[in-house]
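Quick one: this structure, given as structure tokens, is what I'll be asking you about.
All protein chains but one are shown at their positions in the complex.
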């Protein structure tokens, strides 16, 4: 397995020079753009890592998966999907157009920024501090890593450049999708994006979803099976921004990317994968990370189709 | 298995009164809107049918699956996906807006009308007659039914009311996506939509995709495996119009619906399913058909997630 | 002339019951919706008023005319029209879609909210307090009324319900159209909307534009002629939201409406008119006010066409 992972990294390295780190958040540019790492956890508990798999990065949009899961556990399907839909958009992640065109009802899905902000607003807790604490605790729980924390430098960098997200949030406030204070909500959102993990953390989270929410160590249910399936379905249709369809066709694995360079992947009933590569393509996905997953999907026959 | 199918039909019957047959094609309204049928073919060759599974109906948008498959076999991935994308839209099936907004490049995917018309234009053949003949032959081949034919009444009904599709085709002609004569192309498109099948035909087609394109009877490859997987991925992300995401979440099976009331479903490596129920929901999907598939997915654990 | 104005009021009264006061700002609903007033100032200095012409109301979007004028005087044509265009939109006043679709360049014109907010950001002054003070001073100057002030109740009412405008402002901040602090800017914007005037004030302002910016009393130039013409042209093409074209066809007078119920009208080289009627049509224009202006345009032959 380790040899396959090494080949996957070699394959991915052919592509990293075509990408660039995220430029809109200054702090995210301070990376080595040729870094690549991959980590796998199988459902019988084995783990394999190659490359920069210990390198920490902020999870950014991958947090949308965790927050959607927690929001569903907090509120149930009806309440969450009354606020946010589950349809893919074919739009860039920060588009505002469809909010207005779709009759102001609700964001199209929880994997675009508008939908994610609306989802975050549903996390239980008295005020923003309690909300982000609960999100961080949940991140620790699902990654089985009590040392997960928020990268304060990235968080402050997000705060300064997050005007498009503020615009989305105020728009939804004006249409009633969001009820709470926008600035408090947006701080929680920036903080969840700034949670720091490595490939190992992502692989363990992926394995938990793959295993229908049952902890591999204890056998206890951490996430209900129906929520795991729902989240993996949404990852499949909406997980890679407006390249989600292409990824489904070429790779065929439920996955979620973040502009920090990470991708969380969960092959149902098989394995969890974490990849990292901060060089992004023009849609905001890790260019080497996609190639690694594509390679592994082919060699290990991981496609769900 | 037959008992399960009967229960599925009973479950579906609770919903048919909430839907209506397609109204925009006059001929499609001449149906019994409470009809429901289901047919299953397993990969070990067993078949089960319950309800109106012998009832013929026009496949309408289900033809998009067949034509995409044939276009890929005729032209290869690069040529086809140079003309049409693979991203879901969240738009109704007949929307023209995104063609213009997305910089005139290409239709977002082959499961919306614009993308399907562009795909049809890639079917090899001298003129429209040869194109539709090849499509019909392919339909006979994959359904293992030499008696498949075109419903002329529906075809003529489509011709008269197909102005939105003509608009889409002329738009793409003006932007260079389509090169051939629009009126000839649109006739092929209307004819492929008017191909008549029953649930048994759909189930056998579904089983062929489930079996990665290998004929269950002869063991011969009818469709290359990579094309089967690609088509099933696109069915998953775009197969039920702007309810594709909801279907992925609730049912989790690659499927394609048509406004004639049919749904073609293919569970990878497991079974093929054909359902029929002409009462449609407001997005154009068989309301009872979706419920039958949802029931079967739960009971038989068919979700790919 | 007074008889004509009385007839105009009688004509307008036939329509007020079809409209309603603005509902989205709570404070604006506290009006008598059957009120109607009209005031005229001719360029030879005569003035006539009938109906509720002394009734004060907040000028709301009429402030866009004053702020555009002051921004042009502060910055010149090139700087202002580098930030905001001059094309009509056919969109509702608070639409955000076109900001994104039009390649993020700049708001289409200074009479829609996005364009007005961008225009306000160009008003010279150290901070929001100095900006709004300069706007208020300019309002006093052009209306020749030193008692003009801000209605604090309406201002506080705007602040609470102004999330759509905040969304527009943050969007423009994210694209670089706006550089200053959004919350400070938006306070200035809400305050300029809450400036209180009556029909007499509006008529005097209108007469100043009609007279190419030359004060009727002193003969001094208050606004350069080229700016007056530019502003009257923009009032003609964009002054009544997405009913601007209809108003140009039916009335043919440069005018600007506000959801407070006022309309400022300026007939080039002839007269200035102020009308008031808080019952609005579904596009946000005073329903009786439009009818009064339509009546006067016919009887006094005021159309510029």
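A, B and C label the chains in the order they appear, each numbered from 1.
Everything below uses one rule, namely that contacts are C-beta pairs under 8 Å (C-beta built on N, C-alpha and C of every residue); 3 or more make two chains touch, one makes a residue touch a chain.
Since the model is a prediction, treat every value here as computed from it, not as a measurement.
Asker: List the shown chains that the missing chain touches in the full complex.
Answerer: B, C
Asker: Any idea which of C:230, C:257 or C:285 touches the chain not displayed?
Answerer: C:230
Asker: Identify the residue among B:174, B:226 or B:269 that touches the chain left out of the display.
Answerer: B:174
Asker: Can you list where chain B touches the absent chain?
Answerer: 95-97, 99-101, 163-164, 166-171, 173-174, 182
Asker: On chain C, what residues meet the omitted chain?
Answerer: Counting over the whole complex, chain C touches the hidden chain at residues 85-90, 98, 102, 108-109, 228-230, 232-234, 236-238, 242-246, 248-249, 252, 254, 268, 303-305.
The working rule: only the chains that are shown with their structure count from here on.
Asker: By label order, what chains touch chain A and chain B together?
Answerer: none
Asker: Report, in whole Å, the distance between the mean C-alpha point of chain A and the mean C-alpha point of chain B.
Answerer: Their C-alpha centroids are separated by 32 Å.
Asker: Once you find the CA centre of chain B and the CA centre of chain C, what distance in Å lies between them?
Answerer: Chain B and chain C have C-alpha centres separated by 54 Å.
Asker: For chain A and chain C, let me know how many angstrom lie between their CA-based centres, rounded off.
Answerer: 47
Asker: Among the residues of chain C, pick out those that touch two or more other chains and give their numbers.
Answerer: 101
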